[in-house]
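One protein chain omitted, others in place.
Moving on, here comes subunit A:
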Amino acid sequence: MAATNVRSSSFSRNISVVSSPQIPGLKCGPNGTTFISTGIRDLDRILGGGYPLGSLVMVMEDPEAPHHMDLLRTFMSQGLVNSQPLLYASPSKDPRGFLGTLPHPASSKEDKPTAPDPDQGESLRIAWQYRKYMENQKNSIDDYSNDFDMRKPLERQFLSGRPIDCVSLLDSSDLSVAQDHCATFLSKFPRNSSSIASVGRIAIQSFCSPLCEYSDKESDMLSFIRLLKSMLMVSNAVAIVTFPPSMLSPSSSKRLQHMADTLLSIKAIPDGDKELEKLLTGYKDINGFLNVHKVARINTQVPVILDAKTFSMSLKKRRFLALECLNQAPVDGSSGTSYGTSGSCSGSSKSGALDF
């Protein structure tokens, strides 16, 4: 085999990576976009680099599973580790308390979950021609993204002295307070043709939670998101908003989904389901499913067609969040839904189709 370009994986699309810009934590992407890391290496890879600056990410929650919090946590921690200012809003009385649950980056001394063992022995002779590919997989210390140890809380050094703004969505009966906070925050990162000075991250949790007083004013919520999106387009920031779609009327939920640049959704996994256990390998470790509905495409009209849209979220070694492609089983075309989630839960209105 002739000497080929060294790539991270021989089967992934080779996005031309220009040398990274001045600030750590940013990566140049195609079409003049710049990415920031999602906090989860697997998700960065799935989305083609990370979240592009100026995009709005929406995550549809499943009321039965708390995994959207993990996405928020890794997003926020990554921002703090890369010294990026953060604005956090949530429908709780003390949003600062959430900062105590942010994970710390895994230290390089510990075993990385995906590093293969190079000393396999002589028995696998055939595989050794791929050794040069395998060596590149070892996770080098990277200033763009980190693996987070979900069990270890973020150390003080990252929390103190960093500009973190916390807003409680319960404070006022409408969204004007949150709107003002977002506007002042985003005004610090204007986008202009000169180089990027700094980037910001906004995380809004459970935006349509039934606890918020504005939760029945759907047009107000839609206007807020529209405004947020328009402000983001002219600033160097990324906002991630999670919302439970069942709290909204179907039309408002569809509108919110449409406004997103990147749309993800979480689905809970039933426990003790024998069918799923047979169909999926590693069922015991899977905590939930993550569906990628839309991937942000900025400055281009070419859509991204993903190989797979559903990924399983699991904790490797109970610490590291990993997203894996499912070993897919073909869909039963006649019934229209894969896994009828077993006949016993017929009373639930949430047993929707798992999309493969």
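Basically, a residue touches a chain if its C-beta (ideal position, glycine included) is under 8 Å from a C-beta of that chain, and two chains touch if they have at least 3 such contacts; residues count from 1.
Throughout what follows, contacts and distances are computed from a predicted model.
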Chain left out of the displayed complex - its UniProt protein name, from "Elongator complex protein 5", "Ubiquitin-related modifier 1", "ATP-dependent DNA helicase 2 subunit KU70 isoform X3" or "WD repeat-containing protein 46": "Elongator complex protein 5"
Of A:Ser83, A:Ser198, A:Ser246 or A:Asn291, the residue in touch with the unshown chain: A:Ser246
Candidate in contact with the missing chain, chosen from A:Cys28, A:Ala65 or A:Leu222: A:Ala65
Residue among A:Ser83, A:Thr101, A:Gln257 or A:Asn287 touching the omitted chain: A:Asn287
Option touching the unshown chain, where A:Glu155, A:Asp180 or A:Glu275 are the choices: A:Glu275
Sites on subunit A contacted by the missing partner chain, in the whole complex: 63-67, 209-213, 215-216, 244, 246-249, 268-275, 287-288, 329-335, 338-339, 341-349
